[in-house]
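One protein chain omitted, others in place.
Right, chain A next:
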Amino acid sequence: MRNIKIAAVSSITASLLIGAFAVADEPIRVGAATYGLQGEFMQLWSNSLQRHPAVESGQVEVTVFDGRYDALVQNNQFESMISRQYDAILFVPIDADACASAVAMAASAGIPVVGSNALCNTDQLAAYVGSDDVLAGEMLANSVLTQLDYQGNVVILEGPIGQTGQIDRGRGIDKVLSEYSEVNVLERRTANWSRAEAMALMENWLTSHRGQIQGVIAQNDEMAIGAIEAIIASGLSVNDFAIAGADGITDALTAVKEGHMESILQDADAQAQGGLDVALRLVKGESYQPLSPIWDEYSELEWNDGQSELYYVPWTPVTLDNVEQLLEKRAR
């Protein structure tokens, strides 16, 4: 938060200076409209933007907006970004449908909008850099089912009903489950991405399905950890359960290290910095070469001169082999 504020303040001072002296070489201004800064993932995403080489060298100024989990707030922020004539907008919408009008506004003002992390149902996005949530659902389900040898009873913890992440990850989970008739879904409920809610729910399920639950498919890591805490609180052994979550938050990495669960990492760095590179290519034109190291990290992710419409950042399964390395990277 601190560096975001500094960025905001410095962008104001910089624009004042520019106004006063009409400096020719003014930095490119990019607005980053996030759905909200209250979760760990969006924090990592925002911090990662500030560490992009172009931002660190001062060529680009990024201002991060907190959408406060409200489509209307995001819409208003788009209006002010348009009136303040930002050069490009990075957009992480709260809702896949409500976002379309904001994108249309920016498009008609000639400001390119690059989607990141969460999709928007519109054809006016210049490009999208994110991870495929349907694929995440499939990987989650496969992770648990492999451990269970494709038979047994599982429970599913879902995100807030109706949210894009919940719908798409759920679709992926369903796709895998439909292929294995020997896997039985005992319960499927929302815990609203929340650790505390998932914990209470799991405690109650452990009572009503005593000794029957073998796997937990959680649509995010917070809920997977809630389930683990519930299992421990009920005096059972976590090792008797196959548990998987998604996102790769720090606590989940630690839990993987302890052998409690499996997770798949959603790379905030790649989504944020990749998105910014694509946006800068749109602003600066053909001469622009991507500056973020993420393009070298993923061989599957091709730069393609910034011309692709979809950049799918791969999910990285977190295993005992790479967890130490990921934790070290996070500590920095």
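Everything that follows uses one rule, which is that a residue touches a chain if its C-beta (ideal position, glycine included) is under 8 Å from a C-beta of that chain, and two chains touch if they have at least 3 such contacts; residues count from 1.
Criterion: contacts and distances are computed from a predicted model.
Colleague: Consult the UniProt record of the chain that does not appear here and report its protein name from "Sulfite reductase (NADPH) hemoprotein beta-component", "Sarcosine oxidase subunit gamma", "NADH dehydrogenase" or "Sugar ABC transporter permease".
Modeller: "Sugar ABC transporter permease"
Colleague: Using the touch definition from the top, which of A:184, A:208 or A:289 touches the missing chain?
Modeller: Hidden-chain contact among the options goes to A:208.
Colleague: Based on the whole complex, identify which of A:72, A:196 or A:310 touches the chain you can't see.
Modeller: Answering carefully, the residue with contact to the hidden chain is A:196.
Colleague: Looking beyond the chains shown, say which of A:112, A:130 or A:226 touches the absent one.
Modeller: Reading the full complex, the residue touching the unseen chain is A:226.
Colleague: In the full complex, which bits of chain A touch the chain not displayed? Write them out.
Modeller: Spelled out for chain A, the touching residues are 1-2, 37-40, 43, 187, 189-190, 195-196, 199-201, 203-205, 207-208, 210, 225-226, 229, 232-234, 249-251, 254.
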